[in-house]
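As you look at this complex, bear in mind that one protein chain is not there, while each of the others sits in place.
Each chain gets a letter, A and B, in the order it is written, and its residues are counted from 1.
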Amino acid sequence: MSASIDLPGFADPVTEAQATFRAVLDAMARPGTIHRAGQHLAAPAPLDGATAAVLLTLVDHETPLWLDAEAAPARDWLAFHCGAVLVPEPDTACFAVALSLPDLARFSAGSHEAPEVSATVVLQVPALASGTRYRLSGPGLREPEELSVTGLPPWFITQWQQNRTLFPRGLDVILCAGTMLAALPRSVSIEEG
Amino acid sequence: MKGYNFAYLDEQTKRMIRRALLKAVAIPGHQVPFGSREMPLPYGWGTGGIQVTASVLGRSDVLKVIDQGADDTTNAVSIRRFFARTAGVRTTTHTSEATVIQTRHRIPETTLRDDQIIVYQVPQPEPLFRLEPSRIETRRMHALADYGLMHVKLYEDVARFGQISISYDYPVLVNQRYLMSPSPIPAFDNPKMHLMPALQLFGAGREKRIYAIPPWTEVRSLDFEDHPFRPIRAPHPCGLCGATDSYLDEVVIDDKGGRLFVCSDTDHCAERRAAGHVGSEGLREAAE
Partner (left out) sequence: MAYVAVKGGEQAIDHAHAWLAEERRGDTAIPELSLAQIDGQLGRSVDRAMGEGSLYDRELAALAVKQAQGDLIEAAFLLRAYRTTLPRFAHSSPVDTSDMRIRRRISAVFKDLPGGQVLGPTYDYTHRLLDLELAHDSGGATPKCHDPMTAMPRVPDILRREGLMEPDGDGATEPGDLTRQPLAFPASRDVRLQALARGDEGFLLALGYSTQRGYGGTHPFAGEIRMGEVAVEIEPPELGFAIDIGDILVTECQMVNQFKGSKTVPPQFTRGYGLVFGFSERKAMAMALVDRAMRAEELGEEVTAPAQTVEFVLYHADNIEATGFVEHLKLPHYVDFQSELENVRRMRREHETSPPPAGGGLGEGAVRTLVNR
């Protein structure tokens, strides 16, 4: 099913993982801002550079990983390079990789005592910085900011509002496209802009 | 350093800490448990802050380490050396030059920018611990946002002393949800946390907790309408640079009650003096 296991991971794992982490950290701290990642990575199809870099940086044998059907061809590469343990059901996953918006209610949102035990969904979209405009507000943003995303379905807003009502429980989403990424922590409010 | 990974921690440990940091940022003010490692420095010496810094730091970062506001305090020197040795990063004493600032007990006077990260060393992350020592209980209180115990304590303070008697590690409410310990910074520094442009990360190694405040996040020091929060500083100008708005150290200069008040933030004071500001001590010397 996939020969992508032959593709290498990070050429310099320490430096590239650190740079990718800082991009994700900055993205999570400032929702909707766009950062670069995975520019030097030969990502396995169908994953983009940013998606693959985020996974190499954050996923390992301690974090069960769920892939949607479209992301499944990257399975062997992820198992080999991240040591990822793949799980068949989304509700036990720490990380999820999806190429189209999954039903967010299927993932763990954590508990009131441990809201951090919730999934992070790495959602690969066709493009960032173009497409539908969303208006973001919340911690990390001085004033409401705009983020444009191509490829999110109209029901995304409803799904997100649902997620938002769970706070402090809830999912966090990392959007990836090409070598760009942006993050949507559960604390952010999103309206169509 | 030979035999050790960049910034000392192995990559597996960094990943674990990085995951905790991301969740901490996503849930402002919530204490995220993490698998704190045993560091080659003792617990209480900043092992939490060091682990956070080690997980964040890259080769191009410029690191500043302060303790009590000063770069030259022994523990700050020791931690700065640790990273110079294990990560080979550039270090600085200038707040404005630093990309990552690790601190114990102070926030620099210079307003931090949005391209900076401040890492606080935290001895006791649980703001309720003096009122309820069981972490099983306090965890439940945070889950329910049940902070009645703290309000009662503050109310009793007002009833007894006519004011809130906390002068450091003054509890804050983050993003209108989580009660949080700002670490033992003086209450004077609390307002700097509110809507700070820089990302604030907190590491408690012994207690194995990480928490965070994203930039531009509301951080309110608990108070009452008729007893508003009042940051305290010694009512003097800095003896060296004349600053009237900085936090001051009180230095005992003789055994006859002589005192000199000087900026606790040594970099801030030095920069002011370099810019030509002179305090009473400087004027006295010039006159001599």
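Keep in mind that, in the parts below, a contact is a pair of C-beta atoms (placed from the backbone, for glycine too) under 8 Å apart; a residue touches a chain by one contact, two chains touch by 3 or more.
Model, not experiment: these values are computed from the prediction.
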Interface partners of the hidden chain - shown chains only, full complex considered: B
Given B:59, B:90 or B:206, the one touching the chain that is not displayed: B:206
Residue of B:7, B:24, B:172 or B:187 in touch with the missing chain, whole complex considered: B:187
For chain B, residues in touch with the removed chain: 4, 10, 33-40, 42-45, 47, 67-70, 72-78, 81, 104-106, 123, 130, 134-136, 159-163, 165-169, 184-188, 206, 208-209, 232-234, 239-240, 247-251, 253, 260, 262, 264, 266, 281, 285
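In this section, only the chains that are shown with their structure count from here on.
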Distance from the mean Cα position of chain B to that of chain A, given in whole angstrom: 31
Chain A residues within the chain B interface of the complex: 13-15, 17-19, 21-22, 24-26, 28-30, 57-58, 60, 62-63, 94, 111-116, 118, 120, 139-142, 167-168, 172, 185-187
Chain A-facing residues of chain B, complex: 5-6, 11-12, 14-16, 18-28, 30, 32-33, 55-59, 114, 139-140, 142-144, 175, 177-178, 195, 197, 199, 212-218
